[in-house]
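Here the complex is missing a single protein chain, while all its other protein chains stay put.
Let's look at chain A:
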Amino acid sequence: MRRSLSAALAAGALAALTLSACVPSTPEAGGGGDAERLTIATTTDVVNFNPLVGNSRTDSWVTNLMYPHLTQIDAEGQRIPYLATEWGYNEDGTEATVTIRDDMTWTDGEPVTADDVVFTINAVAEEQFGVVAGLITALESAEAVSDTEVRFNLSRPDGTFLDSVGFWMPIVPEHVFSQAESVQEFANDSDWVSAGPYVLTEADRGQRYVMERVENFPLAPEGTPAVDEVVFQIYPDVNTEVLALRNGEVDVIGNVLPPSTAVSLQDAEGIELAQVPSLGWAHLQYNMEREPLDDVRVRRALAHSVDYEAIREVALQGFAESTGGSTLTPTLTEWYDDSIQEYPYDPAEARRLLEEAGVTDLSLDMIYDQADANISRWAPLVRDSAAEAGITINLQGLERNTYISHADERDFDIYAGSWAVMDNPPANFALAFGTDGFINYANVSDPELDALIQEANEALTVEEALEPTQEAARIIHDQVYDNVLYVETFNIAYSSDWTGFQPVPSELLGIVHPLSLSQVRPAG
């Protein structure tokens, strides 16, 4: 009976969607701050409408507005409720439980239940795809205890499990996604069903993506988002996006602004800048499989040969914060350790260390993504300051895919890049610095560090995990397993016709996330 009812409802929703698609779309109004439409500029298309697979910025922005996560983060990077209202572990850390809201429904009328959560995580665990798969290696099984309670059985104590799943895993509707043979291959490119603040109704590749308000979104201030329609409009690059914002064609530039653009827009009339810190960091990694980079003195010499202040003040125009060289960044206030100090820029000390290590005429290749505007700007500064210390660095600005394959194959001397989102230090350290870690680009293999990272991962609370994590960060800094340059402060531009955005860390979320867009409203 329930099945046929849902089928009827789905058919009804389908008919409604088809009908609304027939209605001629309203002419391009954009801007103006009316409650009818908020236009967001972006530079990329939605590549994948399946939220479990997609990974471009626009993919996440659009699908995040439709598929709820268990938790979201606040301005300090801490987890706050979204679909989940409570979460925790049992005593020995082998069971994680989550209680979810009972008042959320999919736009086709089906309630969002614990079954959807179980279905999603099981699909990811069975088919092993996307970001989430790598974060749930401890998962043994998941079960719905009731409509609003989920229990995850873990094969080992894993205190990072709920944080990671809560942050990364979008919950998809079982009744829609289960129709496909493989969830991973489900395209989800029409008749979208949403439990977020907006639902996608129209997708014009290369043009725009139109999302309509969902009437019942309990997390919105009055139970309904204030804006009728959110439109993602595609522009070729950030220069044209800025022109469009100046002309009032768009209300928000989703992409973060390059620092020099941010400076030029700081005093622009009618334009506001929201500043959010990155959840990741920009860094240099030295390939320890290659001589003489396996010698810590050489790595320290390299660390002393970087003019960090110049990179932050000139290349980033001051929109960057020092972490003290630590991999625990000030963005995540509860983890930050301010006792770690950056290696001072000191070419003389670098020369002395090199001499001590018996290395002369050091010449290294540094790879980076030439399309990354910030790194392309500071890579020459790294080269020029290293030259002061007698170190030759050859820049290899590569096309993005070539760069990624070089990084994956650990085919470089120096890797210059940045992590976008490092939301949970113990889990991230295991990936980035654990022996055989997936993104352990520097080829770190340090038993002491591995033990600390494991201890931190098994701890069930931040308080317990803090000590081993901070000790791990000290070793990483001391051994220069990673040379952290800065945490970027992102500038996101929007029209002053709007107010109520909720900025949170990372360029992935910024001000274009469900909580923010369900609260935004015309100013004045």
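For this structure, a couple of remarks:
Criterion: contacts are C-beta pairs under 8 Å (C-beta built on N, C-alpha and C of every residue); 3 or more make two chains touch, one makes a residue touch a chain; residues count from 1.
Heads up, the rule we're going with is that contacts and distances are computed from a predicted model.
Selecting from "Cysteine desulfurase", "Peptide/nickel transport system permease protein", "3-oxoadipate--succinyl-CoA transferase subunit A" or "Acetolactate synthase", the unshown chain of this assembly corresponds to "Peptide/nickel transport system permease protein" (UniProt protein name).
The missing chain, though absent from the display, is touched by one residue of A:Thr58, A:Thr107, A:Gln396 or A:Gln519; that residue is A:Gln396. Within the full complex, the residue among A:Ala114, A:Leu257 or A:Leu293 touching the omitted chain is A:Leu257.
If you put the hidden chain back, the residue from A:Asn239, A:Gln275 or A:Thr333 that touches it is A:Asn239.
Summary of contacts with the chain left out: across A:Ala75, A:Leu273, A:Ala373 or A:Ile439, the touching residue is A:Ala373.
Contacts to the hidden chain, counted on chain A, fall at residues 237-239, 242-243, 257-261, 263-264, 310, 314-315, 317, 370-371, 373, 376-377, 379-381, 383-385, 394-399, 402.
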